[in-house]
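Apart from one protein chain that is not included, each protein chain of the complex appears where it belongs.
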Amino acid sequence: MTAATLTTPEEAVGAVKTGDTVMVGGFGLVGAPLTLIDALVELSDARDLTIVSNNIGEPGRGLGKLLRQGRIRRGISSYFTSNPEAVAAVNAGEIEATLVPQGTFAEAIRAGGAGIGGFYTPVGAGTLLAEGKEQRVIDGVRHVLEGPIRADVALVYAARADALGNLWYRRTARNFNPLMATAAAVTIAEAGEILEVGELESESVVTPYLYVDYLVASA
Amino acid sequence: MTAATLTTPEEAVGAVKTGDTVMVGGFGLVGAPLTLIDALVELSDARDLTIVSNNIGEPGRGLGKLLRQGRIRRGISSYFTSNPEAVAAVNAGEIEATLVPQGTFAEAIRAGGAGIGGFYTPVGAGTLLAEGKEQRVIDGVRHVLEGPIRADVALVYAARADALGNLWYRRTARNFNPLMATAAAVTIAEAGEILEVGELESESVVTPYLYVDYLVASA
Amino acid sequence: MEAPALPAPGAGMSADAKARIAARAALELHPGEVVNLGIGIPNLIPEYLGPDTGVVIHTENGLLGVGPRPDDSEVDPDLIDAAKQPITALPGAAYFDSASSFAMIRGGHIDVAVLGALEVSGAGDIANWAVPGKDVLGVGGAMDLVVGARRVIVTMTAASSTGDPKVVAECRYPLTAAGAADVVVTELSVFRLVDGELRLTELLDGATVDDVAAVTTASYVVALEESRVG
Partner (left out) sequence: MEAPALPAPGAGMSADAKARIAARAALELHPGEVVNLGIGIPNLIPEYLGPDTGVVIHTENGLLGVGPRPDDSEVDPDLIDAAKQPITALPGAAYFDSASSFAMIRGGHIDVAVLGALEVSGAGDIANWAVPGKDVLGVGGAMDLVVGARRVIVTMTAASSTGDPKVVAECRYPLTAAGAADVVVTELSVFRLVDGELRLTELLDGATVDDVAAVTTASYVVALEESRVG
């Protein structure tokens, strides 16, 4: 693929269609692509979305805005609890919830980007969250088979990008962003700062630009 | 675990015992821990070693020296061919060879460090290298089940370390080193340069120091 | 960071009980160990670590080398712990993505996980994430941590707010993992799981064997050791 296309938030979120699965980076609101989320909320009509994100935002903040619009059909997360409105929506049957242990969630997204068909993890074996999943004993330890998670569109946030779309993340705002950037058909990166090509040290690039389709400057 | 212990090559390779599995970083000789390999060759008596390395060095260079000493019992590699003496040793029945596709080799080492019990890859399915391995069709594509690779000791090379043992790799000398650093009971890192704590940017650390047991300066 | 004075033993207030549990749990951590601290009581532990313990704190959202809490002027919006509270990072700290962070955890590279629980069974089963009939919608990294960490320390009050024992014969609540606990610290005592056997090894703050028995339904062996509280 070619260098990332620099575009507006509005054009970028046009990639999200009704019924899509959308990954959204961030741990809580830290490292969340807030400009892109706002564009999705204000400038897109896509609905019946499956959201893959560690949390469904907070009440009225981040993905919590999209939730209030009733445009989320399903969430795949490790921690819905940080948004009581998401919990209420699940309990009211308004959205479907798939709860995944956080490490499995991260690993499954990585697997989705890395062409891995599935993996065995000891985490969750024998618990409620392994119900309906294949389990097998490996070296005496019970493991659960987990499949990859992929998406139609990923929305990620990086503190710095270069004009090609290479990404660099700051401090704990890295979290799920580099994983999600690899696991979607279309990746849209929001960057705090967009540098000239060559201004990011090549060893410091965390997400090489072949993963990034659209680049948007943070508002 | 505590900060890495700064030590001599001789003391460090004392961790390698007869019968051990030893991972050695590098793609060919680039990124190979040559000071540690020389110490293993000259200052250690450990034999019957299983070597996990992309190549078994070159004739009389790197791991090729250890091969000439007859101390390698088995090699796990993607490309023995770069050392004709390794090929000859396999054909003479002097060493046992396990050939693994390079991406599977890398992924299996990562899995070994990451507590993954096994993973399904489409690579190699239906070929000679999948013989004897479990295969299954996932989403219409045949996959092979591959297990993790772990070792007793890993020898890795990094251009820069800090005094704690955090590691930074230069250019294509990164290759298998960061993966192997995670996948052994004891990791010995050879560094071209050992900096004060705080001199490596925290975002640029590739191998956090909890993975590194011993730190040795390159000769 | 100077350790604050311990609250008076037996003060009975919940906040005090929690502080005493955190203070006792801190004694379980050794210099150089990499430790992940859960939300709640575990998060109080840094206050009871001396300045030179050299305990290294990992937070699963992507940092090895958590420093003290920042002053208001030092708060960095990009720097939080897993409880989503502002933190600082020590010199020599390293940042990484969530898959790498949980690779550390699941791969056995974290020495100790300290976490709260609803119940621990005599077999070391831990239930800490879900109450049947209530919302079962947040698990976070708990399952990964109790499976992956080399040593798991549970910190919790001996009984629930309604008086139900929390060290139990069998967990009623959904498990986080079976057989995962190594140490349980309550305001009354320390239990250790040794070779699959639950042992009462220490009484705290004047509690008696009978006090512990009154709020414990798990079977255990009384094998008291010298108190580690200085």
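Going in written order, the chains are labelled A, B and C, and every chain counts its residues from 1.
Criterion: a residue touches a chain if its C-beta (ideal position, glycine included) is under 8 Å from a C-beta of that chain, and two chains touch if they have at least 3 such contacts.
Remember, predicted model here, so these are calculated numbers, not experimental data.
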Omitted chain's touching partners, listed by label: A, B
Touch criterion as defined above, residue of B:14, B:59, B:103 or B:147 at the omitted chain: B:103
Residues in chain B touching the chain absent from view: 27-28, 30-31, 54, 78-82, 86-87, 90-91, 97, 99-107, 109-110, 121-124, 126-129, 159, 169-179, 206
Interface with the undisplayed chain - residues on chain A: 1-3, 110, 112-116, 162-164, 166, 182, 197-198, 200, 202-203, 205, 208-211
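Here is the rule we go by: only the chains that are shown with their structure count from here on.
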Pair of chains ranked first by number of touching C-beta pairs: A-C
Geometric centre distance via CA averages, chain C-chain B, whole Å: 35
Chain A and chain C: spacing of chain centres that average the CA atoms, whole Å: 30
Whole-Å gap between the CA centroids of chain A and chain B: 32
Residues of chain C touching at least two other chains: 89, 95-96, 102-103, 105-106, 148
Multi-partner residues of chain A (at least 2 other chains): 107, 121-122, 169-171, 174
